[in-house]
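Of the protein chains in this complex, all but one are displayed in their positions.
The letters A and B name the chains in turn, as written, and every chain counts its residues from 1.
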Amino acid sequence: MVKSLITTDDISIESILYKAANIEHYGSSPSLSGKILTNLFYEPSTRTSSSFAAAMLRLGGQVISINDVNYSSVSKGENLEDTIRTMSSYSDAIVLRSKESGHAAKAAAVSDVPVINAGDGNGEHPTQTLLDLYTIWKHFGRIDDLRITFVGDIENGRTIHSLDKATPNCVKNYRDTFSTDDWPESDVYYLTRVQRERGSIGTYQLTAEHVRAMPDQSIILHPFPRNEELPTWFDTDPRAKYFEQMKNGLFVRMAILESVIKL
Amino acid sequence: MVKSLITTDDISIESILYKAANIEHYGSSPSLSGKILTNLFYEPSTRTSSSFAAAMLRLGGQVISINDVNYSSVSKGENLEDTIRTMSSYSDAIVLRSKESGHAAKAAAVSDVPVINAGDGNGEHPTQTLLDLYTIWKHFGRIDDLRITFVGDIENGRTIHSLDKATPNCVKNYRDTFSTDDWPESDVYYLTRVQRERGSIGTYQLTAEHVRAMPDQSIILHPFPRNEELPTWFDTDPRAKYFEQMKNGLFVRMAILESVIKL
Partner (left out) sequence: MVKSLITTDDISIESILYKAANIEHYGSSPSLSGKILTNLFYEPSTRTSSSFAAAMLRLGGQVISINDVNYSSVSKGENLEDTIRTMSSYSDAIVLRSKESGHAAKAAAVSDVPVINAGDGNGEHPTQTLLDLYTIWKHFGRIDDLRITFVGDIENGRTIHSLDKATPNCVKNYRDTFSTDDWPESDVYYLTRVQRERGSIGTYQLTAEHVRAMPDQSIILHPFPRNEELPTWFDTDPRAKYFEQMKNGLFVRMAILESVIKL
């Protein structure tokens, strides 16, 4: 039975966290030598694509990158299932970024090899969630009993949906704009940019006043890229954990690839 | 003397069939370790490009992919010969998809390394033909004395031209539209899509009536991508061999790369 990763329910979060920590602290071996990963992106996301590519290469594997299927001949009116069948004939796993919620599950249903959901429209983005959780876990030693404030594009934020779902034992707040009067005390502030390409409007920005109201042990996370909401002057604050979060993406995706690809 | 593959006449078909069968049944060794293949595509064909990339990687080699030369600086008004000279300085073989018939031969004439024709305009597509022949050979045990019906875009179908030429000892029929009254008894039905991007018009579709008229031992092949001409309800019929044909592409291209690249 092929083991795909469509939502965080498909995998043991705890085992990924431990595996990632192990890779971060003790390094990796070329365990996926001889294996090929296909990056199949129906919308471009160089950041996510590059992160998976680096993870696969660090494990000794190889990568075929298809970074904008719409402009490629894979499409030529072809249905998703045929494209997946094709790429699953050539490779040992497929990382899929698709434009519509549910497409990752549809792909997994016809694939001979594991499909890893790298974001399906307004659906989920489980590998981002796992790296968010890893960053929280490293800082607080737990992923339960924390206060999390989600700030930004609540409705269209795929990364917000996924992290929200994966932290059922946390207390959550949601802010789609924020005044300094309405800035809850929290352990984690999870900022996202306004997804203009998904039709969102609105604007907000972290200010010195917000920062003063943040507890000392709290952290700010952001899935990046960022726009004006997260000004660069905050980067040197010890509570800015988004660069570390970015680096964690590599360890977590290595752990995921090792768990999912059949040795 | 550099050994390019411009038409199927440039290679021993029999030796490729045996080599591919050997790879399929006994696996491969990293015989092309340290070698670099350039995929140089003047029109996008992610399917063909990915298939060659996977074949090269499976043999331990590496790949540089240039998937749309028109938008890349390689072009900047540069002639084909200079581009080929450049890439042949950097790599050990070039897979070339070009827009005009004859360009593959032109490229081979100035290249220091083997050129593999991956389709030149309305010209030929020999590696597709070799994988078609491999699929036929595996099923019937021979590639001679068979009845082949070509269905679809006879005029613009590069894959039809190449396979037709490579099967001189078979009986051929050609249908560019098909009514159920006019559906010949055949061993191989080779369907292709209407190449709208090459200016073709017309439409046709396989129906239950056609299928009832097909002999039990016959097979349907299709070079993919498919459109409406080949409905998905036929996929589970044992005579549907196009997914196997797709998989065979990998073995055949591995055999070709091993034959052409100087060890």
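Throughout what follows, a contact is a pair of C-beta atoms (placed from the backbone, for glycine too) under 8 Å apart; a residue touches a chain by one contact, two chains touch by 3 or more.
Worth saying up front: this structure is predicted, and the values here are computed from it rather than measured.
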Considering the complete complex, identify which of A:S4, A:S51 or A:T135 is in touch with the unshown chain.
A:S51
Among the options B:M87, B:A107 or B:L191, which residue touches the chain absent from this view?
B:M87
Which residue, B:S31, B:Q62 or B:S259, contacts the hidden chain when the whole complex is considered?
B:Q62
Going by the touch rule given at the top, which residues of chain A touch the chain that is not shown?
43-47, 50-51, 53-54, 57-58, 65, 67-68, 197, 224-227, 232, 243, 246-247, 249-250
Against the chain that's been left off, what residues of chain B make contact? List them.
34, 36, 38, 62, 64-66, 69, 71-79, 81-82, 85-87, 89-91
